[in-house]
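To keep things clear, I will list the structure first and then write my remarks on it.
Here the complex is missing one protein chain, while the rest keep their positions.
Presenting chain A:
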Amino acid sequence: MPQVNMTVNGKSASGQIEGRTLLVEFLRETLGLTGTHVGCDTSQCGACVVHVDGKAVKACTMFAAEAEGAEVLTIESMAAPDGTLNTIQQAFQDHHGLQCGFCTPGMVMSAAALLKENPKPTEAEVRDYLEGNICRCTGYHNIVKAILAASGQDVSAIAAE
């Protein structure tokens, strides 16, 4: 089996894999990084979104071998080393932007990519960007609100309760 080498969350990572091994399988099964989830098999749901060389990627859409030499960031890298939540994570908690938590890692990684390219998105831009991330619990209300809040915008006018 071929070997693949990449940097995951700042550390070098390698493993023997089958050619057909998906990046998400490599992360979950080989590296034990189970924060990245698999919610579908057609690249629709976005529970597996990670960053590959700075871009949001569905880790089920690429083979692990395609990430050879890449810099990969997963949800496990987002909080500070002491466990302090980052701005986006904290906004999700503050605004109840998650319920069962299964889509959450992908949502946070997508939100991070959005705010990197568009630091002050409108509501419509947030909703449009999240097209590829499905949540079944929240009706998206508090996810959109959390991302707007994480961007530093005032969300007090959006009904909380």
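Here, a contact is a pair of C-beta atoms (placed from the backbone, for glycine too) under 8 Å apart; a residue touches a chain by one contact, two chains touch by 3 or more; residues count from 1.
Operating definition for what follows: contacts and distances are computed from a predicted model.
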UniProt protein name of the chain not shown, from "Heterodisulfide reductase subunit B", "DNA-directed DNA polymerase", "Carbon monoxide dehydrogenase large chain" or "Peptide/nickel transport system permease protein": "Carbon monoxide dehydrogenase large chain"
Residues belonging to chain A that touch the chain removed from view: 18, 20, 28-29, 33-42, 44-45, 47, 74-76, 78-79, 83, 85, 89, 92-94, 96, 98-105, 108, 123-124, 126-128, 130-131, 133-145, 158-161
